[in-house]
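Of the protein chains in this complex, one is absent; all others appear in place.
Lettered A, B and C in written order, each chain numbered from 1.
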Amino acid sequence: MEQFIQPINLIGPSLLVPLLPLLGFILLTFFGKQLKTFGPWIASLLVLGSFVLSVYIFSSLGNENNLDYDLFTWLRWGDVSLNFGILIDPLSLIMLLVVTGIGFLIHLYSIGYMHHDEGFVRFFAYLNLFIFFMLLLVMGNSYLVMFIGWEGVGLCSYLLIGFWFTNDAYNDAAKKAFIMNRIGDLGFLLGMFLMLFYLGGLDYATVLGSASSMEKGAPILVAITLLMFVGAMGKSAQIPLYTWLPDAMAGPTPVSALIHAATMVTAGIYMIVRSNILYSLAPFTLEIVMWVGVATSLFAAIIGIKQNDIKKVLAYSTVSQLGLMFAALGLGAYTSGMFHVVTHAFFKALLFLGAGSVIHAMGGEQDMRRMGGLWKYIRLTAITFLIGTLAISGIFPFAGFFSKDEILAAAFHHKIVWVLLSVSSMITAFYMFRLFFLTFFTTFRGTEEEKHHLHESPWTMTLPLAVLALFAIGAGFLGMPSVMHMPHWFNGFLAPVVETSKTILGESHHVDHSTEIMLMLVATALAISSIVIAYVFYISKKSIPESDEETKGFAKWVSNKFYIDELYDRVIVKPVMVLSDIFHVVVDKLIIDLFVNASAWMVGFTGRTLRLVQTGNTGFYIFVMVIAMMVLLLIQLVQ
Amino acid sequence: MNTLIYTSVLGFFCMVAEILNLRKLIVPIVVLGLAIIFGLNLLDWNLNKSFFNDMLRVDNFSVAFSGLAIFTSLLVLIMSGDYYQKEQGYISDFTAILVFILVGGLMMLSFANLTMLFLGVETLSIALYVMAGSRRFDIRSNEAGFKYFLMGSFASAFLLFGIALIFGTSGSFNIYTIAEYTANSQGNISPLFYTGMVMVIFAMLFKVSAAPFHFWAPDVYEGAPALITAYMSTLVKVVGFAALYKLLTVVFYYTSVKTGLILNFVAIATLIVGNLMALAQDNFKRLLAYSGISHAGYLMLLMMASHELPTGSLLFYGLGYVLSTLAAFAIAIPVFEAEGSENISAFNGLGKKNPILAAALSMAMLGLAGIPPFIGFLGKYYIFTESLQAGFFYTTLIAIICSIIGVYYYFKVIIAMYGKPGNDQKVSVSFTYALVLGLTLALSLYLGIRPGAIINIF
Amino acid sequence: MLSLLLLLIPLTFSIVIWFTKGMVSRAAALVGTIIQLAFTAYCYNVFLEAGNKPFEYIYQMAVKPNLVFHFSMDGISMLMVLLTNLLLPLIVLAGFSRYTDKANVFYSLMLLMQMALNGVFISFDAFGYYIFWELALIPIYFIAFIWGGQDRAAVTLKFFIYTLAGSLLMLFGFIYLYTYSPQNSLDWEVLRANPICSCEQGWIFWMLFAAFAIKIPIVPFHTWQPDTYKTAPTQGTMLLSGIMLKMGTYSLIRWLLPIVPDGFKEWQYVAITLSVIGVVYASVIAIMQRDIKKLLAYSSIAHVGLISAGVFTMSRVGLQGSLVQMFAHGVNVVGLFFCAEIIMNRTGSNQVEGIGGIRKIAPRFAGWFLVIVLASVALPLTNGFVGEFMLLYSVYGYNTWLSVFAGLTIILGAVYMFRMYQKVVLGEPMLENMQFEDLKWNEQLVLGIIGILIFALGVYPEPIFELTEPVLKTLTP
Partner (left out) sequence: MKEVITNTPPQNWYLVLSTLLFSIGVMGVLLRRNAIIILMCIELMLNSVNLLLVSFSAYAGNTDGQVFVFFIMVVAAAEVAVGLALLVSIYRNLGSTDIDVLSKLKG
């Protein structure tokens, strides 16, 4: 084990980082009425405070030192004790910065976006709570603390998806998200049990320490990693547990940006990177992770083509991008996956916020078929949106280019994966530009009233857009490919975290410079060709997607998301409901209760039958008595 | 001995009081007298003396159970004043007979000679025949009296035949001599003795209404006047069991091998019959008759275990049964009079109109059902302990299961009181009933918490 | 002597309350329970400082058969006494928002029950324990019967006889133990030190288990429970579910495990399988329940099933987890039934479907309700999680597949709880002219205290560990 140095003076600030948003939540929950106007500002400032503290910790800690300390014993029995503790290392530092940074921007954005909502203050309370749990998730020094955050963000996601609680469809979406996450959580929980049982603890130091002494491919490690991956599937919306994420778009747009794009859904990736030693020691699991990632990436991208709701498109693109990240992890390229997490956080948050701005301008309309030509009405939004779209499509020099390129390079030795991922990113570029063109170009297809209403958003909304756009452009330079002869800062920063994995996996298939350049060119070419196709379709031909009834054949399957929701409903939900009724009516009332009641009835019946003996006839009584007397005499003789 | 004489004198006084025109004072005087006799009886504690050529023997057993019997009569006689208010003309006869029933009972408790047992049984029984049929113009009362009489005298004949056989084989009526005879001639006892033994036991089982000799009990209890039912179901049962217990522990102590299976058989039959048949009853008195049979079943467990000498448990259970049953009757009688019905439905709505009365009856029912903290529970607890200690595993298990069933019919009354709507006519309870009620319930609670005074006196 | 006072305070108040009327009874009950709570807090301090010595009290009732009341205290007892006396004021306070007919009798019975419950938890001899065990049944029967709803007579009678049947079998087991124990004693220590021959422990296990399984209830002995919970007045249901069924799980630890250890081991697999089946079975049933209280009843079966499964693993973590969860479930289920009561009182409907929209009208209520729902689905940092984590882990330690099966509870629990919450509280109001007053002061107080308990124990359960660990050390190998 490496020696952890304990920079004691950072404990205070590091504790404050999650506590500030918690304070915000408490304040806003209990004094919401009094804080109607200032509340959201307080909430935003508290998150800003967290961000500043994170920067402070980041600057004083660097990637050389870790901060790892236990606060108190949470659970204990016998000689096992599970502590509540905090770990700050390069990995959590990056997540801290992303969460608080983007979190603050989205808080700010929401002040404008949610201004007219009656649950204005409540919204910020939830957001603060979310930040708290997310910080707990990334700052915990054990899987148990991570699990607290893990479930906590699930709760916040539930609360925020169902934010407009009078709408039952939204409530259903919220419930679905929570329950799907719970399925994953069960996997997580069981994984923790295995760790506790076989690896002797739940804190990272113990688990990873005792794991690294085990041989590669040990069944127990495979089991643990697979179970944890189930957890990740739920949280990060991978096949087969992805269906909640598109539905989660029911929540207010800032929520989609923060929780369902930038931060929470990447928790699964964070978890795997955090436990990279375990995964590296379980090649079988890595294989699974990779294939699930690839499949999700492709599958979601295909569905994305036929979506017409602006947020749904983004949602499927998120699922697809998450798949890409998992594929990277499965390939052993942990830092690349993490790098994509960061860049994706920026440009996807940007895209969602941009979409939010569009929706704001459209007065709540989300269907792209009713938009179009918005470029001239909301110029700033459109420009930032374009930056985001270029970034996600992987066009140089936007952030997505670098991270995506790294993943594709890592996949190159595995040709099929590389081809599939390339196809997936090509489709991504296509549907993103389809979205962009349909929304911002050609003519406006909405009503007059909507047209009249079109306006640019207030500064609280556009400022975050601008900042995020800057990052969407610049974040990629944190990890310059080696071909550019610049230091790869990101990999270097995370190096201590993945050091051990590197040695376990062996030197990865290094791609030489010429191939790397070739790969970049291919990727860019594919992206550009997709953009061109999209241009031809939606600008030259000015075609707009047909209405739902007209869709036929395979397209209908795609636009109905391959009927996966319906399948789950038929195969799982309905049978459980029927089972519930069967258990209640048949097993409980009929079988078990019958036994109980039948025994009571039997007793009663015997009693009623015995009554017939009591005829009231004295002669009969005496007769029975004499017989009984005889019996007694006989018994006496026998003895 | 004194107890017996004074009680007889009290009985005579009642008969004479009519002539002296003391009608109004009879009940108070009898109650006072019985109270004094109760105290005098206790003075005989540790006396251990025999009287009249060893016809009677006063020992702690007889003193304790005589105390219980006198106490029971005392409670019943307290109530008799109000119960016979409409029949003032016969009050001296009734009280006299009630006292003579006690006299018979006392004889059955202190007998040292089978002659006294016989006389006691007959005194008690004949007086009861009269009382059971004392409502002369009520056909049901007639029927009850006559049925009781027929079966009772039939059983008495068997008792006599049994006594004769025992006398023939052992050559004595004195129970201690007989015991000596059985102890000395182990394995050499004439079968006639055993036949006589079974007959005597049969007669006693009949008196305590153990199945399958229980048939008279429900019919007679239902037909007899309520107060007499109360008296019968308490005094006769307790005294009968005490006498049976004395027979088993003294006369048949060395032949317990021969009695074990019989008693076991009867115990199981009694438990089952009593509890199952009580389930479907509507008439409260009849219900209590079957409940009495089921309690006889529990007491039979003690009879089975009698070679372990569980005298304290017998006394305790008897007392518990008396207290709970009399409490139930002290409520039931006024309710019957107010409602004009003796069915369980007479209690409908009592919880609303007389909450205290309902609570008291609930307590009595819980006591009968054997639920803590009432004395009934401890009684049962002792019985189960004794019989398990004596090794009767399955019979005890059956008893346990039966007491589960028992809860159902006791709760029928409670459900009627609290769960069913009734009329709004409040039931008024006169002072004497209230007194008995308070006394019994207080004692049953007190002894439920401090049973040591009773259980460990032997 | 302290232990005697624990019994006498509620008893005294029970008697006093009988002679009061209406509002006064209610207030007196509150005062009584609060005094008892304060006294319990004092006892807690004494216990931490001086151990069980100040609590020892032996009263020899009779010599032959040897009847003894032995009161004492250990960590587990203290925990349960704390739970009981903590919940009672809340339950009394919960009644402040509605009119109770014959309030004096109602609260008198309630305090009588409190005494019996305290007695169960501090009795260290089987005889006294049994007395209080039965004694606890009487008041709750009358509470459920007299103040009950639909079908009350039949339902409560079934409840009474069913539980009594189990109790009597337990009594049989105890008496058998008594006759075979060397000094004819039922004292806990004696019975523990001289276990009966392991050939007999098997059936004695079943005798005792019958009582506990019915009380807890473990499937398939549970059929009395949903109907009783439904028909009983909500305060009665709180008593039943919050404390009374803890008598069962407590007894598993206090009596069954130490006294018939071999029988326990012998039948462990059956008991644990039944418990786990019960967890999933009841959860599945709860999903489609139409009646709010019945839904909560089934959820309660699921939760306590997990508790008993944890006990039956015989592991330290299982026992520890079950103790934590007993406390947590007691608090949570009282909160849940209180919320159900508020809903039913104000809307007049007890159906899951067809209410809706409460959150819009009464956001504070909806918020507290949500907190309790979250605790009940075992969200981390709530008290429900601590116990559930440990219990599931203990089941895992016993059998992997069983733990996967039991683990379904965290999914199914979320399904039925959130379904109920959504249908009842969220959405648009579906009742016409729905009036739904937000929380009154007493309701706010009750829910607030429950909320504080939920988070306090969820974040820092250490006090429970501290209290119970020394005992568990002696109970498990």
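Rule of thumb we're sticking to: a contact is a pair of C-beta atoms (placed from the backbone, for glycine too) under 8 Å apart; a residue touches a chain by one contact, two chains touch by 3 or more.
Predicted model only: the values in this text are computed from it and were never measured.
Displayed chains that the missing chain touches over the full complex: A, B (touch as defined at the top). Shown as candidates are B:27, B:130, B:288 or B:454; the residue that touches the absent chain is B:130.
Touch with the chain omitted from the figure is made, among B:143, B:339 or B:386, by B:143.
Of the candidate positions B:94, B:118 or B:181, contact with the hidden chain is made by B:118.
Contact between subunit A and the absent chain runs through residues 611, 614-619, 622-623, 626.
For subunit B, the list of residues touching the undisplayed chain reads 115, 118-119, 122, 126, 129-130, 133, 136-137, 139-140, 142-147, 149-150, 153-154, 156-157, 160-161, 163-165, 167-168, 171-173, 192, 218-220, 222-223, 280-281, 286.
As a working rule, only the chains that are shown with their structure count from here on.
A count of C-beta contacts for the chain pairs A-B and A-C puts A-C on top.
Subunit A and subunit B have Cα centroids separated by 78 Å. Look at where the CA atoms of subunit A average out and do the same for subunit C: the two points lie 37 Å apart.
For subunit C, the set of residues that touch two or more other chains comprises 161.
Residue numbers of subunit B whose C-beta contacts span two or more other chains: 408.
Per the touch definition, subunit C reaches subunit B in the complex via residues 60-65, 67, 102, 105, 127, 130-132, 134-135, 137-138, 142, 145-146, 152-153, 157, 160-161, 164-165, 168-169, 171-172, 175-176, 178-179. Subunit B meets subunit C in the complex at residues 312-313, 351, 355, 359, 362, 366, 371-373, 377-378, 381-382, 384-386, 388-389, 393, 396-397, 400-401, 403-404, 407-408, 411, 414-415, 418-420, 449-452, 455-456. Within the complex formed with subunit C, the residues of subunit A that make contact are 29, 72-78, 80, 147-148, 151-152, 155, 158, 162, 165-168, 171-172, 175, 178-179, 182-183, 185-186, 189-190, 193, 196-197, 576-577, 579-581, 583-584, 587-588, 592-593, 595-596, 600.
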